[in-house]
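Apart from one protein chain that is not included, each protein chain of the complex appears where it belongs.
Let's turn to subunit A:
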Amino acid sequence: MSSQKRGKNVQAQNRTSQGSNSFQTTLSAWKVKQDPSNSKSISKHGEDNPVGDYEHADDQAEDALQMAVGYFEKGPIKTSRNKDKTWEKHLKTVENVAWKNGLASEEIDILLNVALSGKFGNAVNTRMLKCMIPATVISEDSVVKAVSWLCVGKCSGSTKVLFYRWLVVMFDFIDRKEQINLLYGFFFASLQDDTLCPYVCHLLYLLTKKENVKPFRVRKLLDLQAKMGMQPHLQALLSLYKFFAPTLISVSLPVRKKIYFKNSENLWKTALLTVKQRNQGPSLEPLKLMLGPANVRPLKRKWSSLSVIPVHNSSSCTKECGKKEMSLSDCLNRSRSFPLEQLQSFPQLLQNIHCLELPSQMGSVLNNSLLLHYINCVRDEPVLLRFYYWLSQTLQEECIWYKVNNYEHGKEFTNFLDTIIRAECFLQEGFYSCEAFLYKSLPLWDGLCCRSQFLQLVSWIPFSSFSEVKPLLFDHLAQLFFTSTIYFKCSVLQSLKELLQNWLLWLSMDIHMKPVTNSPLETTLGGSMNSVSELIHYVGCLSTTAMRLESNSTFLLHFILDFYEKVCDIYINYNLPLVVLFPPGIFYSALLSLDASILNQLCFIMHRYHKNLTAAKKNELVQKTKSEFSFSSKTYQEFNHYLTSMVGCLWTSKPFEKGIYIDPEILENTGVAEYKKSLNVVHHPSFLSYAVSFLLQESPEERTVNVSSIQGKKWSWYLDYLFSQGLQGLKLFIRSSVHRSSVTRAEGINCNNQY
């Protein structure tokens, strides 16, 4: 046969090989120590080959290989002595090619035949089997033929062992497995042989499908177990049987045990790697059949659950329990159901979403991102209820401040909460069980334990009517908020900001796909908007009081303004008809703050409010139909009020005349000379340092600086200087809210505050 033809063949097989449905499973990957000497000797064979005359050597080797294969196929001519050397030479050729490039499936077919037919001596057979390394795949037929030789009894026991070992190692490279699976009974019968038993067990472990598990086989295996004792390979096979047929067998694996099959890869390790690399395409990640929890923890609990989250187990047990009552349609459904163990990728999930076999314990979905997707989109009540019950009970049971002496589990509880939060972030959706858990646990919370996790749970509370949730959650949170440190206050504000963001995202999605989602709890948009605005007002109250308690801390103010940065942009960013302004307590604290960055942030927020309100106004004028959500003129008035105060202070140097009015007498009584100017961009305490450094930059030699000298042209240079110092908020604010009709200051300014 020509090499060209073979290449084509190989490609074709390459394609088909992906169709097989069973891959090597992980048990064999739980390895015993690798034997280093073995792999070293193998690597000697293939590597040092100069690339230069590679092609030429390749051709030659090809021919030699053909001859060798031909020789072996014909069989030995026994009489002559120097023939010994001939087979030696041919075998060498085959070995060299095999270790370097692997053998084509046809060659493997022939050589396997030769090796197992016993035409040559035992030594030859062994060497030949050892070099049966496929170039890409092994055809199923050759394996079947080889197995048929085993029945004839021409090969020795050691050859058989080697063959089974080879079969186990090369299992993934066999192009299809249907025919081999038909031989299941034959392999099973070979379990009788004590020397073969471990290897046959391993092969069966790879080969077993659900339909192979039969009561008589179970009984046979149990007999073997009774005869041979607790053998790891039998354990593995039995537990696989249990996995497929829990109604026939029960086994509980000891926790410590990890090695189930002796590693038979050793001989072929490097060869396997190269083949895998060659086959890059079909080598999928091996399936993971979990026979028991993988990580062992020293502290074992009474209720034998090693980790909080249960491991996956398909739910076949509950289904089969009602075997006698099962109707025909159930049977049909079951045959179509897609086993969980095979679920590996998102496309698979999409294809089989209607017939997915769910895990017996819903809690296990927390560890499986694909099933989390499923949980997220499924509208099947029992599934959600099972998950709900499991999660709320587990949370309650694990929660450490429920029980007095439970603090050693603290770490575990934190980890568990982290897992939940990860899942929630992954789904971008909160779980109802967590909300229910918060209702119960928040009143008892000390505010310290698992603080970050707890506050994150708060931020993932699913959207619901605020007035209803307030007495259950937020009133308790407020108590903690007022009595705790400033850092706690800041983190609460942070998580409330995230909560607002999550709600807004959810609502903005909900509006656009109204008919699809079943919106929980709220039906009208107006109701939803009410709920959000109540949340914002609640945070407003919290922050006003907190500012007073913490004596206007700049640090706290930063977090508060962060929250309002979200609030001011609701109309434009989330396309929701809502504008809520901040309370005066926050506005004036920020305006009179000593920190330039606060003032800058305030300017930015005012600018965004301005944009949002203008957009809302414009929309209102365009479509008068949506009158339900037109903002009350009060909002506009309030905003104008703030804006005038701000412009009055920062720009026109007429503080507290418009907007908030303070009697000039009082202001004079403060004793500040030129109180009118003292809050403008130059004299404002937070900008003063900028003004000084601006002047110093102008004339570095100056001994005394007169800040009041910043006027006229200098004023606008000064502004440019401020902008260049990173005060972008101020820049945006002045650009949008102040119209400068001339370069001269103050008098030439026109306030755009009429809506």
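The working rule: a residue touches a chain if its C-beta (ideal position, glycine included) is under 8 Å from a C-beta of that chain, and two chains touch if they have at least 3 such contacts; residues count from 1.
As a working rule, contacts and distances are computed from a predicted model.
A.B. asks: Could you check which of "Centromere protein L", "IBH1-like N-terminal domain-containing protein", "ATP synthase F(0) complex subunit e, mitochondrial" or "Nicastrin" matches the UniProt name for the chain that's left out?
C.D. replies: Matching the unshown chain against "Centromere protein L", "IBH1-like N-terminal domain-containing protein", "ATP synthase F(0) complex subunit e, mitochondrial" or "Nicastrin" yields "Centromere protein L".
A.B. asks: Looking at the whole complex, which of A:Ser239, A:Ser491 or A:Ser653 touches the chain that is not displayed?
C.D. replies: Going through A:Ser239, A:Ser491 or A:Ser653 one by one, A:Ser239 is the residue touching the chain not shown.
A.B. asks: Which listed residue (A:Lys440, A:His558 or A:Lys714) would be found touching the missing chain in the intact complex?
C.D. replies: Of all options in A:Lys440, A:His558 or A:Lys714, contact with the hidden chain holds for A:Lys440.
A.B. asks: Of the residues A:Leu385, A:Cys425 or A:Ala615, which one touches the chain left out of the display?
C.D. replies: Considering the complete complex, A:Leu385 is the one touching the chain left out.
A.B. asks: Which parts of subunit A face the unshown chain closely enough to count as touching?
C.D. replies: 218-219, 221-222, 225, 230, 234-235, 238-239, 241-242, 246-255, 257, 302-305, 310, 313, 317-319, 321-323, 325, 360-362, 379-382, 384-386, 388-390, 392-394, 396-397, 432, 435-436, 439-440, 465, 468, 471-472, 518-524, 527
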